[in-house]
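With one protein chain held back, the other chains of the complex are shown just where they sit.
Order as written gives the chain letters A, B, C, D, E, F and G; numbering starts at 1 within each chain.
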Amino acid sequence: MRYTVYLSGEIHTDWRDKIKAAVKAQNLPLDILTPNTDHDSSDDCGVSILGQEEKVFWKDHKAAKINSIRHTRAIERSDIVVVRFGDKYKQWNAAFDAGMAAALGKGLIVEHATDITHPLKEIDAAAMAVAENTEQVIQILEYLCRDY
Amino acid sequence: MRYTVYLSGEIHTDWRDKIKAAVKAQNLPLDILTPNTDHDSSDDCGVSILGQEEKVFWKDHKAAKINSIRHTRAIERSDIVVVRFGDKYKQWNAAFDAGMAAALGKGLIVEHATDITHPLKEIDAAAMAVAENTEQVIQILEYLCRDY
Amino acid sequence: MRYTVYLSGEIHTDWRDKIKAAVKAQNLPLDILTPNTDHDSSDDCGVSILGQEEKVFWKDHKAAKINSIRHTRAIERSDIVVVRFGDKYKQWNAAFDAGMAAALGKGLIVEHATDITHPLKEIDAAAMAVAENTEQVIQILEYLCRDY
Amino acid sequence: MRYTVYLSGEIHTDWRDKIKAAVKAQNLPLDILTPNTDHDSSDDCGVSILGQEEKVFWKDHKAAKINSIRHTRAIERSDIVVVRFGDKYKQWNAAFDAGMAAALGKGLIVEHATDITHPLKEIDAAAMAVAENTEQVIQILEYLCRDY
Amino acid sequence: MRYTVYLSGEIHTDWRDKIKAAVKAQNLPLDILTPNTDHDSSDDCGVSILGQEEKVFWKDHKAAKINSIRHTRAIERSDIVVVRFGDKYKQWNAAFDAGMAAALGKGLIVEHATDITHPLKEIDAAAMAVAENTEQVIQILEYLCRDY
Amino acid sequence: MRYTVYLSGEIHTDWRDKIKAAVKAQNLPLDILTPNTDHDSSDDCGVSILGQEEKVFWKDHKAAKINSIRHTRAIERSDIVVVRFGDKYKQWNAAFDAGMAAALGKGLIVEHATDITHPLKEIDAAAMAVAENTEQVIQILEYLCRDY
Amino acid sequence: MRYTVYLSGEIHTDWRDKIKAAVKAQNLPLDILTPNTDHDSSDDCGVSILGQEEKVFWKDHKAAKINSIRHTRAIERSDIVVVRFGDKYKQWNAAFDAGMAAALGKGLIVEHATDITHPLKEIDAAAMAVAENTEQVIQILEYLCRDY
Partner (left out) sequence: MRYTVYLSGEIHTDWRDKIKAAVKAQNLPLDILTPNTDHDSSDDCGVSILGQEEKVFWKDHKAAKINSIRHTRAIERSDIVVVRFGDKYKQWNAAFDAGMAAALGKGLIVEHATDITHPLKEIDAAAMAVAENTEQVIQILEYLCRDY
């Protein structure tokens, strides 16, 4: 069975590459969507395309709105949304994406280390699976793809 | 004009009381909904009602799911969702609520100090107003209630 | 916080009366909806109003369709759907109601004894709380109603 | 006319193979989706991927949630949902799937022996066809595919 | 249990009055909505308010569009839509209302004499009850209102 | 621009063939869906597949429900629904389909002779075009397909 | 029959007062919602509450977003949306409101002078009534409120 999967959340490790490599190696019927994982262009797209801003707030605002076109479409289009929480940064955008996925009834898979279970309990509660590492996410995806 | 307003997010300061006091003092036509703001009962409701768990994960899970009945109903029923981010804790549940509110097309108002603008840019981008303090939130609510 | 609650499922014990009594005793802000719990009139409504049928299939069909007007409206209108599974009968209608409630994103609470956990796992997985007895259901409802 | 069909319910006989064979033999324009019909991996997927649980409840819970990603996607994506009730087991998951299909307005076809008509009357009432055997289901599918 | 009921269809007999009288006599918790049952004002409202038309098509068009504001709101707002087919006129508007009610998942009750069963089979198939006379409709409504 | 078009309504003249011929001759980017236009199999499908009925009502019921799987899917899947009213028969199913199409916000095109304008005014009011003959319908479809 | 009505569009004449006066004089069952009709506070609400902006674009942006909370809620909550186009200004916000109302399936009534029919044809085409003056709008509302 084929799925469209959006890989949301943390962009500072190579977890998406691991999933893509598994998809390729195992020939899994998965269409992978991602956010812009290039940190600089993601932050600067608003002012670099639409013109500079003096206030940081509006610089961020213009970038975040342009990026939201991609994020919102990706979540709406997905069957499964995987959200990974790393050990750094605020990652409120990851939690925000999880909220959108939950409200839209998507199959939500959350990945995070066990030491942040308590602050993530509301998001875990909305998830269909809570993985501790990317290998588990890959195993779940592989399992869900099997044909019978 | 009358609105139902859900006050999501940070539960360690008295910002909800300020809004409720203003509603009362100014007789604003607002129906206020809140999460459980009693931290202990919120954390313990699962195991205290449905039985103990050895693993912290399942203790949190049972509590978070029960609380999600309230949160999800409150967001769905609201015209306006106010989400306040404080200066402590992970607050991923606040960002998660904001994501649900955005996906459901609610009138989202976000309150946070200016020093966390950058990590909140995706949520601010989905908001109809970004306030720096609760007084501004109250002014917006008062303004929206006026009849013409 | 006020909720509309539909009490679906098993109709051969007095569990609904216990909940209604608690609502009354504790003055809980709950609007309770129920199916027709009078077994005979529920089975016979089709033929007694719309005319006899020779085949049992059509007798059942006419009754079930009339009753579905009530059930479907009750589920759609509810914030919370409580489904109780007893120790007798097939109770496929209870599982069917749970499926409707899940698909519509309702706050699903399931009550059943622990010895039928395995065959109910798909329904429990969609529930926000799995209670072992009606007292627990009442405690959850009371907890969710509290104002802060 | 082409349809996507989800074959839900009983997994202990070869009824799905009969339908697939007919699709192949008659070259019917049907895309067939199924649940995991391998009983063991379906029961064990949660703990085998995400780690052991001491309590059976949580073992079942983790498996059922992972499987629900497949089931929910399959029902949402389908034009027609066929649910077969066999003569054994509780089969509450089959009734649950039927409830989801009904709430989402899918073309529901139910197959079951005539001796369980009475307890299935609510589900039959929501169905567009009630078949007594798989041959009838195949005939209906073939009939619906015809082009004019 | 309380319902909003829209009484659509035939406007040349007093069937609506019978239902209203029963509601009053039995104090049923039903909110009754009706179309404009005054034939002349219904046909003329467009040109009498918005100005004359030379072509009959546009006269009818203006009236039908104004009336659709009432009809569409009434159907959307209803729990139950009752559509009565009489023995005269084309009554395509009644069938059109039934189609809207079916598409919106309303509890559809159809009333008609048995001699027009065949041409009404598609509409009957979407109905939760097919009554032969208004007395049966009243009995169904009374039955659905009972509290347990 | 490509569209999916459902051709509903009258099945006793060759109007669908005219449209299909035009699609082929002009190579229009239209995917055409139709009901079962074979009158006998449409009427008999219920009893011929699922078993005889003594009452005509149930014979019709079983057929109409099976056919509704096709009709409902076709309307939901369509961008444009064309409904033709002929000069014979009750054609309530055509008006019912128009009601479903209107409720689902489809692009509704109605074709009928001018002498039945008055009884069709509610349906015409919901239509985006009211044609007097199939040639006009074809011209509209061709016009809508043009690329710019 | 009772309706909620949003009076959108032009704010420089007293047309809303005429409608409100008629509602009062005739005791019509209408709940009237309006935008902020105080031009200055509407333009300045963003900067006066949330802080000054150097760029006019952001000043307008903050005001328009706050006001959108009211507008969007009002349109969603309404049964009927009346949009009046006057003879001055760009009035793109009025057309924007009409687009939202149309997309949400509201009963749209448009009022404008006949000399701007051509540029308003797309909006008129989505309307259930096109009035030339406020008296006609009042007559339509009165007509729709009548009970039968």
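In this section, a residue touches a chain if its C-beta (ideal position, glycine included) is under 8 Å from a C-beta of that chain, and two chains touch if they have at least 3 such contacts.
Since this is a predicted model, take the numbers as computed values, not measurements.
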| item | value |
| --- | --- |
| Touch with the omitted chain, as defined above, among A:Arg70, A:Lys90, A:His118 or A:Arg146 | A:Arg70 |
| Missing-partner contacts on subunit A, residue numbers | 16, 33-38, 41, 45, 49-51, 62, 65-66, 68-70, 72-74 |
| Residues from subunit F at the interface with the omitted partner, ascending | 1, 3, 79-80, 105, 107, 109, 127-132, 136, 139-140, 143-144, 146-148 |
| Touch list for subunit G against the chain that is not drawn | 56-57, 60-61, 63-65, 67-68, 71, 75, 85, 89-104, 114, 116-126, 130 |
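Following the convention adopted for this analysis, only the chains that are shown with their structure count from here on.
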| item | value |
| --- | --- |
| Subunit E and subunit F, separation of their C-alpha mean positions in angstrom | 23 |
| Approximate Å spacing (C-alpha centroids) for the pair subunit A, subunit D | 31 |
| Set of subunit C residues in contact with two or more other chains | 65, 68, 105, 130 |
